[in-house]
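In this view, the complex is presented without one of its protein chains, the others remaining in place.
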Amino acid sequence: MFLTVLFFLSATLTIASGIMVVVVRNLMHSCMALLGCFIGVAGLYVTLGANFIAAVQFMVYVGGVIILMLFAIMLTGNKPEEKVGSFLLPAMGNRRTLTWGLITALVFFLSVGKILLGMFGIGLGKKTAPTDPSLFESTVDEIGTLLLTDHVLAFEMSSVLLLGALIGAAIIARPETSKEK
Amino acid sequence: MNGGLIPYLSGFDWFNQTIKSTSAFLSFDTTSLLSFLIYAVFASLLVFLVLMPIGGLGTYAERKISADLQARIGPNRVGPYGILQFLADGIKMVLKEDIVPVGADRFVFYLAPLLAMVGVFMTVAVLPLSSGLTMVHLDIGVFYLLAVSSLVGIAVFLGGYAPNSKWSLLGGMRGASQIISYEIPVVISVLAIVLLSGGMSFDVLVGSQGGLPHRWFLFHNPFTFLAFFVYFVGALAEANRAPFDLPEAESELVSGYHTEYTGMRFAFFALAEYVEVFVLCAVAAALFLGGYNVPGELLKDHPLGQLLQLGAFFTKTLILYYVVIWVRWTLPRIRVDQLMTICWKYLTPIALFNLVGCALWMYCFDGKSIVSLLFESGVGAASGGH
Partner (left out) sequence: MSVYSIDVFMPVLILIALTVGVVLGGHFLSVFLAPKKSSKFQTTPYECGELPVGMAWSMFNVRFYVVGLIFIIFDVESVLMFPVVSVFKSFNDMGRGGLALIEVLIFMLILISGMAYCWRKGDLDWVKSYKRKQVE
């Protein structure tokens, strides 16, 4: 019962705010809709029993990425209509964007279609045995064990990736001082 | 799950009897329904009878303690010792006009206090008040708490952005960057404790400590001792408390990100801030000071033991709360560059050092505390000396 309620709440929040992100003209409001979308996705993770991933979604996307986006909006031009994006960009609605949009929509439609077909039993992949969806196991220890044993290379490589990102971020901030010398 | 409200209640016969009888009466399994009702009642009690008074009394305590520190009297008109001042303040807040500045982003203006409140009040779900009376011991406990409270940073930013006022915007930008910067040392200090206790759930974190100070994580080893102070300084900055109150620096930014907020909306920001201080102090108490553990595990299985645990928890938390206020009225505000220097050049490296140190300690000494190691060596020396 609670699972159903949670699922429909999160799914509605995700889809509704996802549409809002695209439709709303004001950049700040669009960012807020994206926040709602992230929270909805976190709720969906919870319904799947992946509570650690849900918290990661909150920590990294809600706490980090949204703040970064807000800072990025504050970096843009001085005029308010530029900042909140309440005017049409030249790329909006020309032929090239429409073509790419159509291709994206097609890919999206195909992937959704595969899932829907699977739901009606005409699926292409194998079906897993249904379990009681309102029960879940703690995934944290399993993730930790896998990161330390089977996927240790990925774990260490992600650290190298983060190192690259850190140095990149530092260098972005630097060009002014290097020009001075 | 070996903690939390529902598992605790299911240890009693009357609870199981109620489930059985209502299930028979309504002809479906009422465990979920009943736990929903219990959670709802408990959450309302917690919010209206614990958090809101704590937020309100926080403002009173702040003024009274600051008055004491400055040799003044402080509020003394409303009620005995002025203790009902917070109710008077609350009524005044409700009766104040709700002003939205011209040119403000109305939607965001209304959203910001809501986000601050939601971000802070969601953390209460895992707050370890006692072993039984905690709402739920999630297996990701402290991580959930840290993740959810990151909403406050967004709220502070939006509160600064929405009213289209320069003071607010400066405060909001400072606030958001300060909150996210200081989250790093806080999270890494928490990691050190998670490493020593071997779990993120609050019942594991608190359960691996004891009632007396020598079994607290604070005195577990030198690294955790340092980690406590790193955590505490970081928590001060995360809650925008002095000496880190740059986002709302009265003498330079008028009132920072809530300059343009009046009436109830301002009250919500203030409430969220005071409750956040309480929550951060509670986490410090749970992680480092033994949490709800009572010395000698007195009355552990008796319902009265829960009251003792509540007493232990609130004593530790409120003492830390007092320290927070004390620090505010003692230290001057720091500058922005000092703020960033403290975070990136002192706290974060120290926190990383602590984490490495705790990992080494765990490996070398099997996670035994320094007290038990000293005791063992003392016993070994005493027995080996003869």
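Just so it is clear, A and B label the chains in written order, and each chain counts residues from 1 on its own.
Heads up, the rule we're going with is that contacts are C-beta pairs under 8 Å (C-beta built on N, C-alpha and C of every residue); 3 or more make two chains touch, one makes a residue touch a chain.
No experiment lies behind these values; they were computed from the predicted model shown.
Residue B:121 is the one among B:8, B:121 or B:228 that touches the chain missing from this view. Where chain A meets the chain that is not shown, the touching residues are 2-3, 5-6, 9, 46-47, 49, 51-52, 56, 59-60, 63-65, 67-68, 71-72, 74-78, 80, 83-84, 133-138, 140-145, 147-148, 152, 155-156, 158-160, 162-163, 165-167, 169-170, 172-174, 176-177, 180.
What chain B contributes to its contact with the hidden chain is residues 1, 4, 6, 31-32, 35-36, 39-40, 43-44, 47, 94-104, 110, 113-114, 117-118, 121-122, 124-125, 135-136, 138-139, 143, 161, 163-169, 173, 176-177, 180-181, 183-184, 187-188, 191, 194-200, 254, 259-260, 263-264, 267-268, 336-337, 339-341, 344-345, 348-349, 352, 355-356, 359-360, 362-363, 366-367.
The working rule: only the chains that are shown with their structure count from here on.
Residue ranges on chain B touching chain A, taken from their complex, read 32-33, 36, 105, 107-108, 111, 138-140, 143-144, 146-148, 150-151, 153-154, 157-158, 161, 173, 176-177, 180, 183, 200.
Against chain B, in their complex, chain A makes its touches with residues 1-2, 26, 28-29, 32, 35, 51-52, 55-56, 58-59, 62-64, 66-67, 70-71, 74, 84, 138, 140.
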